[in-house]
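Only one protein chain is missing; all other protein chains are in place.
Chains: A, B and C, in written order; residue numbering restarts at 1 for each.
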């Protein structure tokens, strides 16, 4: 397969930096074009960025000149990743799509539009077919879900075949989910903030689409009810989710654990570069998963699940704890995996799903 | 009313220090006798204690000599408070009861025994009548619930009259709940630990007793199902609880808020010294309650409730967030309030409940 | 003494909130006028402020309407406190002074100007006499030092009579020193930042003025050399300073401790309302002072000193650790104490210094 040229919009922010980190050592993609806000254009990335990702900033990327947010400056690029803030994304991303680019975006705008694939590659890769009915632009836009949703749906997908009916989620989300300066130290040190703007709405709606069924007329939403209480806690990275689910089928705790462990999707079957060997890693120790110890599992692409148990309630109610890296599986990593899947399909005669 | 002499077992630990802080400026009680472990006996409290409570150690208490854990050394004391570790409490507290003392204890042993009152004074003051059937000792033992349970049952009690059926709780508990050295910094900085030993069992059982009905033959457990996932987060004080409840009655969100706000019990009616004006304070701001800002409400005796909403689920499901001070309402303060209620009853002709 | 009417510029920020907290229960001053930025004018303080100070926002202050930053709106006010950002302060404060107001300001502009008193009331109250040579406005401006400087100079002043020659300070400063949103959680959790913009320059220059000698032609700077390395650490409040000093006189460690303990100034002699009984509290325990335990000493107005020892170096070198509350002694509290001293002088026939 020929190497593909990729570009990145919103390269200086926290998610942008994780994109740079993942793309700069990618076996298929060459990161050749970066942009940030207009006032930074023309300067080198290394000069402008306040690099805070633990891995070092690669020198060849540091030397790239920042481009304007103008599709003309990105000519020759095969895939555009976008880590733009939603308000800017909502008018910039369509411009790129209009010029024929494939845009894979982490911004929240458009996610629920019927012609927009909202993808977790292990969960609903077949929804990429929505691209064919996406006719408003010459190119196409594919969306990442909200970070907590990406992590949650990884664990809900294997429950669908056991009759998932309802889920109630309490999230304990890391500060990096709000961007570099999103949470002041004084607001969160020795504290929990039991509210994250718009997050609960996303968590109740996006999974219904992601877990929905692809039909000829689009995606039919899954018939499940999801509600969430979202909180911000003083961790750096890694969203932990305490999940309660009602199923229609009876499962033992061990069966539930196996159901999680066995879960795989096309990214694993195709050995895509960013795909973790195990999308879900079941932790058997009673005090796991923990953000500090488990967030980098599978390079940040695996979701760790623990504390699985059946409630002594009337009905079939279960609880578990899930953990994923909000910047990798919940953002840049998931987008890169989408791009890998799209590239594979484009280069393959057979359809993997 | 004459001032009462009170003693304290386990005075040097974290809960012990909060007891000292509350009792040293109490309008009814004189703290005259303290003990810690045997090897510290004979030394002054001020010399032995590593005082870490924010209020200063009162000088007259600092000068008290630590006694042995021997009932004879506490003669003349009217009420014994116990902040002993459970393993020690299980053989020491009965010795004091045997010698005729009234012991009000924060330890977890005996809590579920049928003849032991397990009390949150606003919630089940009438359960103190169990003392009359408590015949194994000349004195009597009254128990505090588990810290998370005390906070939770304050909010579940007003829901009982609306047909509370089930509750699922995810707790975000502060490190002080594990004692001064209970959680190493390296274990919890930038982390969440999704397990607290034995806590989930307590949270599922204790509320059924506390919310139960007093009958001639003892307490009949409430017919409710409670399950919990408990986590430790990097906050100093204040347990936050994300609660999901199913009721049999229909309530609007505003009705639910008023139901919480109106809740009062005998401690408020009697204006007991440690009783907060409002047992439950409803927070209307969307990002409240927060441990840092709300844990000291009502001197640490009020529970703050926010994020009240009805789920869009089939059935009558609601969620809210509750917050209380684990060392005050969840430990020392609740015990002192029990003692005030007991003293009031003992000095009163009429029964307040 | 008649009660004085006071106003506050910059009332919604962190320092502004501490001013409100101190002034709303002040025995001499009535807080009657508040302002924040222009776009907030006309709205009530309670509606606009994100109150985060631990004490509750007083209701009568909450109801005050925010005024424009216009001296005409403050007519009838006796003293103006300013917690404005320096860039705004530099053109607003002179306007108020021009209209005849006495402005006591926490902003860094003008501090080193020869006609501006830069005051720590225990340290250099006599410098208030500079007001008499301050002729550029009808009113007058008095300045608070930088927060770390206020704390440091409290401990350097008693060393002046023992021949202070040099001081090297390493500060460990709390995040609240940068304002509410000044330090992102992601920047400081599990981290130290060894640089605070412009702080080291202030620490080397301001003490030379504060510790200087008042002459007929102004203040003659003290002949001492001060250098600093400033760091930001993950504490909420309380600046800790590791200090190395060279003296020309020989003192034992005990003499040095007594020199600190005995230190008093006019605020103590006059029993001013905000004056702490002990400006410096010497901590004898080897692991003190600590920000968490000692920052509220004297209502946040005392500086705690510990770890006093003489180095085994050639010459007379000593080290100690100092701690003060950056928002109280380092900001609002010091300004209120200045106002009390000014008011006392204005109402007194005799000069206290």
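The rule we apply is simple: contacts are C-beta pairs under 8 Å (C-beta built on N, C-alpha and C of every residue); 3 or more make two chains touch, one makes a residue touch a chain.
The structure displayed is predicted, hence computed values, not measured ones.
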{"item": "Of B:52, B:133 or B:277, the residue in touch with the unshown chain", "value": "B:52"}
{"item": "Residue, one of C:68, C:242 or C:261, that touches the chain absent here", "value": "C:242"}
{"item": "Which residue of B:90, B:189 or B:261 touches the chain not shown here", "value": "B:189"}
{"item": "Contact footprint on chain C, counting only the chain that is left out", "value": "166, 168, 170, 172, 190-195, 204, 225, 227, 229, 231, 233-236, 240, 242, 244, 286-293, 306-307, 311-314, 317, 319, 321"}
{"item": "Residues belonging to chain A that touch the chain removed from view", "value": "52, 54, 189-190, 293, 296"}
{"item": "For chain B, the residues touching the chain missing from this view", "value": "14, 52, 175-176, 180-190, 234, 236"}
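Keep this in mind: only the chains that are shown with their structure count from here on.
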{"item": "Mean-CA-position distance for chain C and chain B (Å)", "value": "41"}
{"item": "Averaged-CA centre spacing for the pair chain B and chain A, given as whole angstrom", "value": "42"}
{"item": "Distance from the mean Cα position of chain C to that of chain A, given in whole angstrom", "value": "48"}
{"item": "Shared interface positions of chain B, touching two or more other chains", "value": "190, 293"}
